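Only one protein chain is missing from this complex, and each of the others stays in its spot.
And then chain A:
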Amino acid sequence: MAVSMERFVLPGESLDAEYLPSHPTLPLKLGPGLRHIPPNTITPTVAGQLCSDKRKNAVWVEFNGGRYIPTVGDLVIATINRPSPEFYYASLSDYAPQATLPNLSFEGASRKTRPQLQPGALVYARVSLANKHMDPELECVSSSTGKSDGLGPLNGGMLFTISLGMARRLMLPRPAEQGRVVVLDEFGAAGVSFEIAVGRNGKLWVDSTSLKTTLAIGKAIQETDLKGLNPEEQKKLARKSMKDF
């Protein structure tokens, strides 16, 4: 990946043009942690590492956030709080304003056939609307194709809370190489079958054949996150927890 020029930034610092990528045709894309003050000032809003991608002409700040702030296109795990005639009210993080999930935004849903979700049910959804003046809106179906693409209710399993940074690492295209999370590969290599879903809002859903395995995997990820384990330590941890199976 053409990611280059990593530099530590604090909010309000001025960024020299040399840290911003330039591309002959593509417009500059600003990622999380940056803001544009018209006419031509770009400053960071959080403390983190400034990263840029020359090929995509994008620049962003890499940081481990505290609370999830909804952004359009993010895949999240939402907890259903209560139904209403048109929507389900769902929560993305504790004490934050509730998100709405329209009853009909599921694959193949119509007035007659739509999933009945109880309070406390989990759904894997995409943030379809995030606007600072409105509550966020979710969808479990791709609006262009009408397919669910793996989104929808999550049945069984358990939910674990992880840091936003860990969620980001797990959601990278190749978590083992890019994010240095090898603990899941280690479980998989040992023949443990399990299913996970990662929400950008710092939630991890794990399901497997037995409760013991589910707990072991969830706890292993949480420990990797909390203690900042390196690949060798993660392998050791995975082997240790598999002894109990």
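Just so we're on the same page, contacts are C-beta pairs under 8 Å (C-beta built on N, C-alpha and C of every residue); 3 or more make two chains touch, one makes a residue touch a chain; residues count from 1.
Everything below uses one rule, namely that contacts and distances are computed from a predicted model.
Peer 1: Considering only the chain that is not displayed, what protein name does its UniProt record carry among "Ras guanyl-releasing protein 3", "Probable cytosolic iron-sulfur protein assembly protein 1", "Ribosomal RNA-processing 46" or "HORMA domain-containing protein"?
Peer 2: The chain we cannot see is recorded in UniProt as "Ribosomal RNA-processing 46".
Peer 1: Write down which of A:21, A:48, A:157 or A:199 is the residue touching the left-out chain.
Peer 2: A:48
Peer 1: Which residue from A:96, A:129 or A:242 sits in contact with the chain not drawn here?
Peer 2: A:96
Peer 1: With respect to the chain omitted from the figure, which of A:133, A:174 or A:243 is a touching residue?
Peer 2: Counting the whole complex, the residue in contact with the absent chain is A:133.
Peer 1: Mind listing the chain A residues that contact the chain we can't see here?
Peer 2: Its contact residues with the unshown chain are 6-8, 10-13, 33, 35, 45-49, 62-67, 69, 95-97, 132-133, 165, 169, 179-181, 228, 230.
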